[in-house]
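For this view, one protein chain was removed and the others were kept in their places.
Here is subunit A:
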Amino acid sequence: ASCVQYRLVVRDVRSLQVLQLYTCLDQIQHMEWSSDSLFILCAMYKRGIVQVWSLEQPDWHCKIDEGSAGLVASCWSPDGRHILNTTEFHLRITVWSLCTKSVSYIKYPKACQQGVAFTKDGRYMAVAERRDCKDFISIFVCSDWQLLRHFDTETQDLFGIEWAPNGCVLAAWDTCLEYKILLYSLDGRLLSTYRAYEWSLGIKSIAWSPSSQFLAVGSYDEKVRILNHVTWKKVTEFEHPATIANTKTIVYKEVEKSPSVETERLSFPPPRALASSLFSTQSKYDVSQVPVSLQYVKPAADRANPKMGIGMLAFSPDNCFLATRNDNIPNAVWIWDIQKLKLLVVLEQLCAIQSFQWDPRQPRLAVCTGSNKVYVWSPAGCVSVQVPGEGDFQIVSLSWHASGDSMVLLSKENFCVCYLEREEV
(Lines give C-alpha, C1' and ligand atoms only; values in the text may rest on other atoms or scores of the structure.)
Protein backbone atom coordinates (compact mmCIF):
# COMPACT_ATOMS: atom_id res chain seq x y z
CA ALA A 1 0.00 0.00 0.00
CA SER A 2 1.23 3.41 -0.75
CA CYS A 3 -0.30 6.79 -0.40
CA VAL A 4 0.05 9.67 -2.72
CA GLN A 5 -1.08 12.95 -1.26
CA TYR A 6 -4.66 12.18 -0.44
CA ARG A 7 -5.05 8.95 -2.26
CA LEU A 8 -4.35 5.54 -0.97
CA VAL A 9 -3.18 3.03 -3.50
CA VAL A 10 -3.05 -0.62 -2.67
CA ARG A 11 -1.00 -2.81 -4.90
CA ASP A 12 -0.24 -6.43 -5.10
CA VAL A 13 3.26 -7.24 -3.96
CA ARG A 14 4.20 -9.59 -6.72
CA SER A 15 2.80 -7.81 -9.68
CA LEU A 16 2.50 -4.26 -8.38
CA GLN A 17 -0.90 -4.14 -9.90
CA VAL A 18 -3.28 -1.64 -8.47
CA LEU A 19 -5.89 -3.47 -6.51
CA GLN A 20 -7.70 -0.68 -4.74
CA LEU A 21 -7.80 3.00 -4.74
CA TYR A 22 -9.17 5.02 -1.91
CA THR A 23 -9.57 8.71 -1.52
CA CYS A 24 -9.14 10.40 1.77
CA LEU A 25 -10.24 13.78 2.91
CA ASP A 26 -6.88 15.31 3.37
CA GLN A 27 -3.28 14.71 2.81
CA ILE A 28 -2.28 11.54 4.49
CA GLN A 29 0.48 11.84 6.99
CA HIS A 30 0.61 8.35 8.34
CA MET A 31 -0.58 5.06 7.03
CA GLU A 32 -0.58 1.73 8.75
CA TRP A 33 -1.78 -1.75 8.04
CA SER A 34 -3.64 -3.63 10.70
CA SER A 35 -1.98 -6.75 12.00
CA ASP A 36 -4.29 -9.08 10.11
CA SER A 37 -3.81 -7.09 6.93
CA LEU A 38 -7.50 -6.48 6.50
CA PHE A 39 -7.59 -2.81 7.29
CA ILE A 40 -5.52 0.20 6.60
CA LEU A 41 -5.67 3.33 8.65
CA CYS A 42 -4.78 6.69 7.21
CA ALA A 43 -4.12 9.46 9.61
CA MET A 44 -4.41 13.09 8.68
CA TYR A 45 -2.90 14.99 11.49
CA LYS A 46 -3.83 18.40 10.29
CA ARG A 47 -7.49 17.66 10.17
CA GLY A 48 -7.39 15.39 13.15
CA ILE A 49 -9.06 12.60 11.24
CA VAL A 50 -8.26 8.98 10.91
CA GLN A 51 -9.86 7.02 8.16
CA VAL A 52 -9.90 3.30 8.07
CA TRP A 53 -10.34 1.31 4.92
CA SER A 54 -11.11 -2.31 4.47
CA LEU A 55 -9.65 -4.49 1.80
CA GLU A 56 -12.34 -7.09 1.93
CA GLN A 57 -15.16 -4.66 1.55
CA PRO A 58 -14.12 -1.63 -0.36
CA ASP A 59 -17.40 0.02 0.48
CA TRP A 60 -16.88 -0.12 4.18
CA HIS A 61 -15.56 3.05 5.66
CA CYS A 62 -14.75 4.41 9.06
CA LYS A 63 -13.79 7.85 10.16
CA ILE A 64 -12.51 8.90 13.51
CA ASP A 65 -12.55 12.57 14.22
CA GLU A 66 -10.65 13.90 17.12
CA GLY A 67 -11.91 17.35 16.64
CA SER A 68 -10.30 20.05 18.61
CA ALA A 69 -8.26 17.61 20.53
CA GLY A 70 -6.04 17.32 17.60
CA LEU A 71 -4.03 14.40 16.45
CA VAL A 72 -0.37 13.80 16.81
CA ALA A 73 0.04 10.08 16.35
CA SER A 74 -2.09 7.14 15.48
CA CYS A 75 -1.44 3.46 15.48
CA TRP A 76 -3.17 0.13 15.51
CA SER A 77 -3.41 -2.14 18.44
CA PRO A 78 -1.99 -5.61 18.01
CA ASP A 79 -5.36 -7.25 17.61
CA GLY A 80 -6.12 -5.07 14.65
CA ARG A 81 -9.42 -3.78 15.97
CA HIS A 82 -8.45 -0.80 18.02
CA ILE A 83 -6.85 2.40 17.05
CA LEU A 84 -4.83 4.44 19.46
CA ASN A 85 -4.81 8.12 18.80
CA THR A 86 -2.54 10.45 20.60
CA THR A 87 -4.03 13.88 20.87
CA GLU A 88 -2.18 17.11 20.55
CA PHE A 89 0.17 18.09 23.28
CA HIS A 90 0.00 14.53 24.33
CA LEU A 91 -3.03 15.25 26.40
CA ARG A 92 -4.33 11.79 26.24
CA ILE A 93 -4.36 8.61 24.21
CA THR A 94 -7.77 7.63 22.98
CA VAL A 95 -8.43 4.03 22.28
CA TRP A 96 -11.16 3.66 19.71
CA SER A 97 -12.61 0.26 19.25
CA LEU A 98 -13.88 -0.79 15.88
CA CYS A 99 -15.88 -3.62 17.33
CA THR A 100 -17.77 -1.93 20.06
CA LYS A 101 -17.46 1.72 19.11
CA SER A 102 -16.32 2.30 22.67
CA VAL A 103 -13.71 4.73 23.73
CA SER A 104 -11.07 4.47 26.40
CA TYR A 105 -8.75 7.15 27.54
CA ILE A 106 -5.24 6.91 28.80
CA LYS A 107 -4.26 10.00 30.63
CA TYR A 108 -0.94 11.70 30.86
CA PRO A 109 0.97 9.89 28.25
CA LYS A 110 4.56 10.80 27.94
CA ALA A 111 5.68 12.83 24.98
CA CYS A 112 8.71 10.84 24.17
CA GLN A 113 10.04 9.01 21.21
CA GLN A 114 8.78 5.56 22.10
CA GLY A 115 6.06 6.08 24.59
CA VAL A 116 3.88 3.15 23.65
CA ALA A 117 5.19 -0.33 23.27
CA PHE A 118 3.33 -3.52 22.50
CA THR A 119 4.66 -6.96 23.31
CA LYS A 120 5.46 -9.21 20.41
CA ASP A 121 2.52 -11.48 21.07
CA GLY A 122 0.28 -8.49 21.35
CA ARG A 123 -1.04 -9.22 24.78
CA TYR A 124 0.27 -6.34 26.71
CA MET A 125 0.90 -2.74 26.10
CA ALA A 126 3.21 -0.52 28.04
CA VAL A 127 2.62 3.18 28.11
CA ALA A 128 5.00 5.71 29.51
CA GLU A 129 3.30 8.35 31.58
CA ARG A 130 4.38 11.39 33.39
CA ARG A 131 2.55 12.83 36.34
CA ASP A 132 3.80 15.50 38.65
CA CYS A 133 7.20 15.49 37.12
CA LYS A 134 7.63 11.83 37.71
CA ASP A 135 7.71 9.07 35.20
CA PHE A 136 5.41 6.11 35.39
CA ILE A 137 4.82 3.09 33.27
CA SER A 138 1.42 1.53 32.92
CA ILE A 139 0.93 -1.93 31.58
CA PHE A 140 -2.42 -2.67 29.98
CA VAL A 141 -3.93 -5.86 28.85
CA CYS A 142 -4.70 -5.43 25.22
CA SER A 143 -7.71 -7.69 25.17
CA ASP A 144 -9.86 -5.51 27.36
CA TRP A 145 -7.67 -2.54 28.01
CA GLN A 146 -7.54 -3.14 31.66
CA LEU A 147 -4.79 -1.60 33.66
CA LEU A 148 -2.59 -4.33 34.95
CA ARG A 149 0.28 -2.58 36.57
CA HIS A 150 1.26 0.95 37.24
CA PHE A 151 4.64 1.76 38.67
CA ASP A 152 7.07 4.57 38.73
CA THR A 153 10.49 4.58 37.18
CA GLU A 154 13.65 6.00 38.62
CA THR A 155 14.41 8.02 35.58
CA GLN A 156 14.89 11.71 35.24
CA ASP A 157 13.13 11.91 31.97
CA LEU A 158 12.03 8.68 30.43
CA PHE A 159 13.04 8.57 26.83
CA GLY A 160 11.77 5.28 25.57
CA ILE A 161 10.49 1.85 26.44
CA GLU A 162 10.76 -1.39 24.59
CA TRP A 163 9.59 -4.90 25.31
CA ALA A 164 11.88 -7.86 24.99
CA PRO A 165 10.78 -10.31 22.30
CA ASN A 166 9.81 -12.85 24.92
CA GLY A 167 7.37 -10.37 26.39
CA CYS A 168 8.54 -10.69 29.94
CA VAL A 169 11.00 -7.87 30.31
CA LEU A 170 10.52 -4.21 29.59
CA ALA A 171 13.51 -1.99 29.04
CA ALA A 172 13.14 1.66 29.88
CA TRP A 173 15.89 4.14 29.34
CA ASP A 174 16.49 7.66 30.35
CA THR A 175 17.15 10.79 28.39
CA CYS A 176 20.52 11.23 26.80
CA LEU A 177 21.67 13.43 29.64
CA GLU A 178 21.68 10.43 31.93
CA TYR A 179 23.03 7.05 31.07
CA LYS A 180 20.53 4.80 32.72
CA ILE A 181 18.64 1.80 31.54
CA LEU A 182 16.09 0.07 33.74
CA LEU A 183 14.74 -3.38 33.30
CA TYR A 184 11.33 -4.27 34.60
CA SER A 185 9.63 -7.59 34.56
CA LEU A 186 6.11 -8.03 33.31
CA ASP A 187 4.60 -7.65 36.74
CA GLY A 188 6.28 -4.37 37.35
CA ARG A 189 9.22 -5.38 39.49
CA LEU A 190 12.48 -3.66 38.87
CA LEU A 191 14.88 -6.36 37.81
CA SER A 192 18.02 -4.37 37.29
CA THR A 193 19.53 -0.99 36.57
CA TYR A 194 22.53 -0.43 34.39
CA ARG A 195 24.64 2.66 34.36
CA ALA A 196 27.82 2.77 32.37
CA TYR A 197 29.07 6.23 33.24
CA GLU A 198 28.01 9.59 34.49
CA TRP A 199 27.72 13.02 33.07
CA SER A 200 28.55 12.38 29.45
CA LEU A 201 25.78 11.98 26.96
CA GLY A 202 24.17 8.64 27.43
CA ILE A 203 22.04 6.16 25.58
CA LYS A 204 21.19 6.84 22.00
CA SER A 205 19.54 3.63 20.88
CA ILE A 206 18.86 0.13 22.10
CA ALA A 207 17.98 -3.17 20.50
CA TRP A 208 16.87 -6.49 21.86
CA SER A 209 18.25 -9.68 20.37
CA PRO A 210 15.51 -11.88 18.91
CA SER A 211 16.03 -14.53 21.55
CA SER A 212 15.84 -11.96 24.35
CA GLN A 213 19.28 -13.09 25.43
CA PHE A 214 21.05 -9.84 24.83
CA LEU A 215 20.24 -6.21 25.06
CA ALA A 216 22.45 -3.98 22.98
CA VAL A 217 22.76 -0.42 24.25
CA GLY A 218 24.29 2.14 21.93
CA SER A 219 25.49 5.32 23.48
CA TYR A 220 26.96 8.67 22.56
CA ASP A 221 30.46 7.59 23.44
CA GLU A 222 30.56 5.52 20.25
CA LYS A 223 30.29 2.27 22.09
CA VAL A 224 27.75 -0.51 22.18
CA ARG A 225 27.37 -2.39 25.40
CA ILE A 226 25.82 -5.81 25.43
CA LEU A 227 23.91 -6.90 28.52
CA ASN A 228 22.97 -10.50 29.12
CA HIS A 229 19.53 -11.54 30.25
CA VAL A 230 20.60 -13.64 33.22
CA THR A 231 22.50 -11.17 35.30
CA TRP A 232 21.74 -7.97 33.36
CA LYS A 233 25.39 -7.13 33.53
CA LYS A 234 27.60 -5.99 30.74
CA VAL A 235 28.98 -8.87 28.72
CA THR A 236 31.16 -6.89 26.41
CA GLU A 237 31.71 -3.54 24.82
CA PHE A 238 31.96 -2.90 21.15
CA GLU A 239 34.06 0.03 20.19
CA HIS A 240 33.80 1.90 16.95
CA PRO A 241 37.17 3.50 16.38
CA ALA A 242 38.01 5.36 13.24
CA THR A 243 40.90 3.08 12.34
CA ILE A 244 40.40 -0.61 12.09
CA ALA A 245 43.53 -2.54 12.82
CA ASN A 246 42.28 -6.03 13.53
CA THR A 247 43.37 -8.33 10.74
CA LYS A 248 40.41 -10.62 11.18
CA THR A 249 37.96 -7.96 10.15
CA ILE A 250 36.91 -7.76 6.54
CA VAL A 251 36.40 -4.28 5.22
CA TYR A 252 34.34 -3.88 2.14
CA LYS A 253 34.83 -0.56 0.51
CA GLU A 254 32.50 0.72 -2.08
CA VAL A 255 34.47 1.79 -5.06
CA GLU A 256 33.18 3.57 -8.06
CA LYS A 257 33.98 2.10 -11.33
CA SER A 258 33.30 3.98 -14.44
CA PRO A 259 31.67 1.91 -17.13
CA SER A 260 33.67 1.32 -20.21
CA VAL A 261 32.10 2.95 -23.21
CA GLU A 262 32.86 1.99 -26.72
CA THR A 263 32.90 5.22 -28.61
CA GLU A 264 32.34 3.55 -31.93
CA ARG A 265 29.05 2.12 -30.93
CA LEU A 266 27.60 5.42 -29.89
CA SER A 267 24.86 6.61 -32.06
CA PHE A 268 23.15 9.95 -32.08
CA PRO A 269 20.76 10.59 -30.44
CA PRO A 270 21.77 8.06 -27.91
CA PRO A 271 19.01 5.79 -26.71
CA ARG A 272 17.67 6.61 -23.35
CA ALA A 273 18.75 3.48 -21.61
CA LEU A 274 22.28 3.87 -22.72
CA ALA A 275 22.31 7.49 -21.73
CA SER A 276 21.29 6.78 -18.21
CA SER A 277 23.82 4.03 -17.87
CA LEU A 278 26.50 6.23 -19.29
CA PHE A 279 26.05 8.87 -16.74
CA SER A 280 25.31 6.78 -13.80
CA THR A 281 28.32 5.39 -12.15
CA GLN A 282 28.51 1.82 -11.18
CA SER A 283 30.11 0.71 -8.05
CA LYS A 284 31.43 -2.47 -6.68
CA TYR A 285 32.91 -3.63 -3.48
CA ASP A 286 36.61 -3.96 -2.91
CA VAL A 287 38.14 -5.68 0.02
CA SER A 288 40.42 -3.20 1.67
CA GLN A 289 43.51 -4.24 3.45
CA VAL A 290 43.61 -3.71 7.13
CA PRO A 291 44.52 -1.24 8.70
CA VAL A 292 41.86 0.99 7.30
CA SER A 293 41.03 4.41 8.46
CA LEU A 294 37.47 5.54 8.07
CA GLN A 295 36.09 8.98 7.54
CA TYR A 296 35.50 10.48 10.92
CA VAL A 297 33.13 13.38 11.33
CA LYS A 298 33.32 15.47 14.43
CA PRO A 299 30.03 17.14 15.11
CA ALA A 300 29.65 20.74 16.24
CA ALA A 301 30.05 20.77 19.97
CA ASP A 302 27.64 23.58 20.70
CA ARG A 303 24.56 22.14 19.10
CA ALA A 304 22.03 19.89 20.66
CA ASN A 305 21.47 16.33 19.53
CA PRO A 306 24.91 15.97 18.06
CA LYS A 307 25.48 13.47 15.33
CA MET A 308 27.70 11.23 17.30
CA GLY A 309 27.36 7.92 18.97
CA ILE A 310 25.59 4.79 17.93
CA GLY A 311 22.44 5.84 16.25
CA MET A 312 21.31 2.62 14.63
CA LEU A 313 21.30 -0.85 16.05
CA ALA A 314 19.77 -3.97 14.63
CA PHE A 315 20.07 -7.65 15.40
CA SER A 316 19.82 -10.21 12.68
CA PRO A 317 16.85 -12.56 12.96
CA ASP A 318 19.00 -15.59 13.61
CA ASN A 319 20.63 -13.84 16.54
CA CYS A 320 24.07 -14.14 15.03
CA PHE A 321 24.87 -10.64 13.93
CA LEU A 322 24.46 -7.12 15.10
CA ALA A 323 24.61 -4.24 12.68
CA THR A 324 25.47 -0.81 14.03
CA ARG A 325 26.14 2.62 12.69
CA ASN A 326 28.37 5.06 14.43
CA ASP A 327 27.07 8.53 13.64
CA ASN A 328 30.60 9.85 13.85
CA ILE A 329 31.50 7.63 10.92
CA PRO A 330 28.31 7.91 8.93
CA ASN A 331 29.59 6.03 5.91
CA ALA A 332 30.25 2.74 7.57
CA VAL A 333 28.10 -0.12 8.75
CA TRP A 334 29.69 -2.28 11.39
CA ILE A 335 28.61 -5.87 11.56
CA TRP A 336 29.45 -7.78 14.70
CA ASP A 337 29.44 -11.50 15.20
CA ILE A 338 27.42 -12.18 18.32
CA GLN A 339 28.57 -15.74 18.74
CA LYS A 340 32.17 -14.66 19.02
CA LEU A 341 31.49 -11.13 20.24
CA LYS A 342 33.88 -9.72 17.69
CA LEU A 343 33.80 -7.30 14.81
CA LEU A 344 33.25 -9.25 11.66
CA VAL A 345 32.76 -6.89 8.75
CA VAL A 346 32.79 -3.20 8.08
CA LEU A 347 31.03 -1.87 5.02
CA GLU A 348 32.38 1.42 3.91
CA GLN A 349 30.12 3.30 1.57
CA LEU A 350 30.63 6.36 -0.50
CA CYS A 351 27.72 8.26 0.96
CA ALA A 352 26.27 8.48 4.40
CA ILE A 353 24.05 5.60 5.35
CA GLN A 354 20.39 6.41 5.54
CA SER A 355 19.03 3.21 6.87
CA PHE A 356 19.55 -0.51 6.98
CA GLN A 357 17.31 -3.41 7.73
CA TRP A 358 17.78 -7.11 8.20
CA ASP A 359 15.93 -9.65 6.15
CA PRO A 360 13.28 -11.12 8.48
CA ARG A 361 14.22 -14.64 7.58
CA GLN A 362 17.91 -14.78 6.80
CA PRO A 363 21.01 -12.99 7.97
CA ARG A 364 20.94 -10.56 5.08
CA LEU A 365 21.36 -6.88 5.59
CA ALA A 366 20.10 -4.34 3.11
CA VAL A 367 21.65 -0.88 3.28
CA CYS A 368 20.71 2.28 1.51
CA THR A 369 22.75 5.42 1.45
CA GLY A 370 20.68 7.86 -0.52
CA SER A 371 22.28 6.91 -3.78
CA ASN A 372 20.56 4.89 -6.41
CA LYS A 373 22.02 1.68 -5.26
CA VAL A 374 20.92 -0.76 -2.67
CA TYR A 375 23.57 -2.76 -0.94
CA VAL A 376 23.01 -6.20 0.38
CA TRP A 377 25.39 -7.97 2.71
CA SER A 378 25.30 -11.58 3.76
CA PRO A 379 27.96 -13.75 5.34
CA ALA A 380 28.82 -14.95 1.86
CA GLY A 381 29.68 -11.52 0.61
CA CYS A 382 28.15 -8.24 -0.34
CA VAL A 383 26.81 -6.80 -3.51
CA SER A 384 25.72 -3.46 -4.71
CA VAL A 385 22.70 -3.33 -6.93
CA GLN A 386 21.75 -0.35 -8.94
CA VAL A 387 18.14 0.53 -9.36
CA PRO A 388 17.54 0.46 -13.04
CA GLY A 389 15.55 3.23 -14.45
CA GLU A 390 15.59 6.64 -15.85
CA GLY A 391 16.87 9.47 -13.89
CA ASP A 392 18.02 9.35 -10.39
CA PHE A 393 16.42 7.20 -7.86
CA GLN A 394 17.72 8.21 -4.52
CA ILE A 395 16.87 5.54 -2.08
CA VAL A 396 15.99 7.09 1.21
CA SER A 397 14.65 4.12 3.06
CA LEU A 398 13.88 0.52 2.52
CA SER A 399 11.71 -2.16 4.00
CA TRP A 400 11.77 -5.91 3.66
CA HIS A 401 8.86 -8.10 2.90
CA ALA A 402 8.01 -10.48 5.72
CA SER A 403 9.00 -13.48 3.67
CA GLY A 404 12.39 -12.05 2.85
CA ASP A 405 11.90 -12.39 -0.86
CA SER A 406 11.54 -8.80 -1.76
CA MET A 407 11.99 -5.37 -0.39
CA VAL A 408 10.56 -1.97 -1.03
CA LEU A 409 12.95 0.83 -1.81
CA LEU A 410 11.61 4.29 -1.20
CA SER A 411 12.82 7.49 -2.60
CA LYS A 412 11.30 10.89 -2.06
CA GLU A 413 8.69 10.57 -4.74
CA ASN A 414 8.82 7.05 -6.01
CA PHE A 415 9.18 3.63 -4.73
CA CYS A 416 10.18 0.39 -6.28
CA VAL A 417 10.13 -3.19 -5.29
CA CYS A 418 13.26 -5.21 -5.44
CA TYR A 419 12.81 -8.94 -5.80
CA LEU A 420 15.49 -11.25 -4.59
CA GLU A 421 15.79 -14.52 -6.34
CA ARG A 422 16.13 -17.56 -4.25
CA GLU A 423 18.91 -19.91 -5.20
CA GLU A 424 17.61 -23.12 -6.64
CA VAL A 425 19.48 -25.86 -4.83
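What we mean here is this: a contact is a pair of C-beta atoms (placed from the backbone, for glycine too) under 8 Å apart; a residue touches a chain by one contact, two chains touch by 3 or more; residues count from 1.
Here is the rule we go by: contacts and distances are computed from a predicted model.
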Next on the checklist: Looking at what's absent rather than what's present, what does UniProt name the missing chain, "beta-aspartyl-peptidase", "ADIP protein", "UBC core domain-containing protein" or "Trafficking protein particle complex subunit 8"?
Outcome noted: "ADIP protein"
Next on the checklist: I'm checking contacts with the chain that's been left out. Which of A:Tyr22, A:Tyr45, A:Tyr124 or A:Phe315 qualifies?
Outcome noted: A:Tyr124
Checklist entry - Considering the whole complex, which of A:Arg92, A:Lys307 or A:Arg361 touches the chain not shown? => result A:Arg92
Checklist entry - For the chain left off this view, which of A:Gln114, A:Gln156 or A:Gln362 is in contact with it? => result A:Gln156
Checklist entry - Any idea which of A:Cys24, A:Ile40, A:Leu84 or A:Leu186 touches the chain not displayed? => result A:Leu186
Checklist outcome for this item: Omitted-chain footprint on subunit A covers residues 35-36, 39, 59-69, 79-81, 89-92, 96-103, 123-124, 130, 132-133, 141, 143-144, 146, 148, 156-157, 166-168, 177, 185-187, 199, 230
